[in-house]
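Before I ask anything, here is the structure I am working with.
Only a single protein chain was left out; the remaining protein chains are all shown in position.
So, subunit A:
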Amino acid sequence: MSALLAAEPRLRRDLHPAAWWAWAIGLATAASFTTNPYSLLLLLGASGLVVAARRGDQPWAASYRLYLWLGLFIVLTRVIFRLLLGGAYPGTVILDLPSIPLPDAAAGIVLLGPVTREALLAGLYDGLRLATIVVCIGAANALGNPKRLLRSVPPALYEIGTALVVAVTVFPQFAESVRRVRAAQTLRAGSERRLGRTRRFLVPVLEDALDHSLALAAGMDTRGYGRSGDRTPSERRRTGTLMIAGLLGICVGVYATLDATAPRVLAAPMWILGVLLAIAGLISAGRSVNVTRYRPDPWRTAETVALLGGLGAAVLAWWVSRHQITIAYPDPAATPTVSVAVLAGTALAVLGGLLAPAPEVRS
């Protein structure tokens, strides 16, 4: 902590992407515990402030703006739906529209009708909550490179991580191939019927995707992906057995927990056992993966601080939702207020983000 508060200028460094995601998920969790517009706007402000101060200059950092537009769209949709299907929400009528009853097939649904201030506010609060959650995830996306996040999965999940990275990377190329084939097909005559048109377009795109996958697989194989290393068959068998037994345990445990008639001994004990077995399997699998990491992202104090900031915001919001219910879920008829706990949660979120070092400058 002393390093964070030192007088010397901080060195620029990219924070571990997992820390940013944990921080942002903390904020999103906090948002999910309240419909108080002030709390939500505070959280939005916290995420915006941190993004503005700590995002890098890479392409994904520009995506935050898209999430803000998406948030606005969500809020507007919620409010418009309240207008259209407001029904008989009690409260002060601010606009008396005629109601249009629907035919019997959709009995019980009334279009338009008197619009109350409370109905609009309830829609607004609700939309704002969802929008805040979405914007917080957008903040994570803008601050931490999602691909680097996938790359820092534990060794046991290495193969899944690689598959996801490849999928994310290949997608833009697929879009490019779609665009290219579409343009190329206008250069020749051919079937103009609907089925024929689909075929004209699909066959070259799929051929291209298949060629591409084969080239990529060949490229990965010749560069050593999936080398067996020094793993013996008995090790592989042990890992497999542990994983499958663990999954079975978790399945039985979850089933027993949800089904009240199942014997209790199958519930919590079973899924705890399952989780333990699965962890043992993951460790065993991780040990046999012979892959090293080039310049892995380090996890230092600043990462922990960001994580704690997000966690603190989430815990305080949960506490408010339990103990200060009127503040967490205000009545649309009354003016919402905030408490010290809400302000403290926001402060933790901002601090956790701003105490992180500024990102490296590239290009």
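Keep this in mind: a contact is a pair of C-beta atoms (placed from the backbone, for glycine too) under 8 Å apart; a residue touches a chain by one contact, two chains touch by 3 or more; residues count from 1.
Convention: contacts and distances are computed from a predicted model.
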Omitted chain per UniProt, picking from "Germination protein, Ger(X)C family", "NADH-quinone oxidoreductase subunit N", "ABC transporter ATP-binding protein" or "Anaerobic glycerol-3-phosphate dehydrogenase subunit A", is "ABC transporter ATP-binding protein"
Among A:11, A:189, A:260 or A:334, choose the residue that contacts the chain missing from this document, as touch is defined above.
A:189
From A:204, A:286 or A:357, residue that would touch the chain that is not displayed:
A:204
Could you tell which one of A:222, A:261 or A:335 touches the chain left off the display?
A:222
State which residues belonging to subunit A touch the missing partner chain.
59, 147, 162, 165-166, 169, 172-173, 180-181, 183-191, 199-201, 203-204, 207-208, 211-212, 214-229, 290-296, 362-363
